[in-house]
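The complex is shown incomplete by one protein chain, all other protein chains being positioned as in the whole.
Showing subunit A:
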Amino acid sequence: MTGLLKKILIIVVLLFTTLALYLNFILMPEYQGLKTGVSNYIIQSALRDTGSLNLITAVLYDYRAFDSLGESTVIFGAVSGIVLILSRKMLPVSSKGLSFIVKRTLGIITPFIGLFGLYVISHGHLSPGGGFQGGVILAAISIIFSIVYGSAFDYRRYSPQKKTILETGGALTFLTIGLAGLFFEGAFLHNLNFLTAEPGTLLSAGSIPYINIGVGFKVGAGLAIIFYSMIQKTFEEDY
């Protein structure tokens, strides 16, 4: 009896899902070729609408910013799941790291990596790059600390608590800018038009640079947490 009930329930749920997908699908306009899609509109008027020279960033953080919010929520879920499954002890056993030469050379190079990551994040609306890409470059610093100097060094410099604070701060920046768009402009994640300056300058394009900074720190801290949780076994000898 319960099996029959379960089957009926499954069929009803599937029918409702099918109906919802169908209703969503018939809203789509008919395919009319590549020439007359939405891409032409974006190419012609994205600079006027958003003030961002990089049209991909304009699409990511203005036209479909809600989708980017969903993507960063996916990263947040992945970080939470990995930390839940692979949680380490608070004071881990650390390797000694690589040799003296590698340590000193990366001591010279690492600040430039951080500078490049911040450049990619902050110029996301002017040149190729943006929050996700620059965040990955920032996460590379933490990975370098873990591999080259040993994971205890990474723990002392940027502990998982600090990374969690950074990640939450990034997500809160995104949400706050979205709510500010709702408050000032009348739509959630609407571009804040009173922040727009002349296109091409650093602080132009409305709220896009601030969303970029939030997403960058969120992605960087999230990936660093994922990497730190995944190094379970450290080697005793040094390489």
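Annotations for the structure displayed:
Criterion: a residue touches a chain if its C-beta (ideal position, glycine included) is under 8 Å from a C-beta of that chain, and two chains touch if they have at least 3 such contacts; residues count from 1.
As a convention for this text, contacts and distances are computed from a predicted model.
Of "ABC transporter substrate-binding protein", "Multisubunit sodium/proton antiporter, MrpG subunit (TC 2.A.63.1)", "Phosphate transport system permease protein" or "Cytochrome c", only "Multisubunit sodium/proton antiporter, MrpG subunit (TC 2.A.63.1)" is the UniProt protein name of the chain excluded from the display. When the whole complex is considered, the residue among A:Thr17, A:Ser80, A:Thr105 or A:Thr201 that touches the unshown chain is A:Thr105.
In the full complex, subunit A contacts the hidden chain through residues 96, 98-102, 105-106, 108-109, 112, 237-239.
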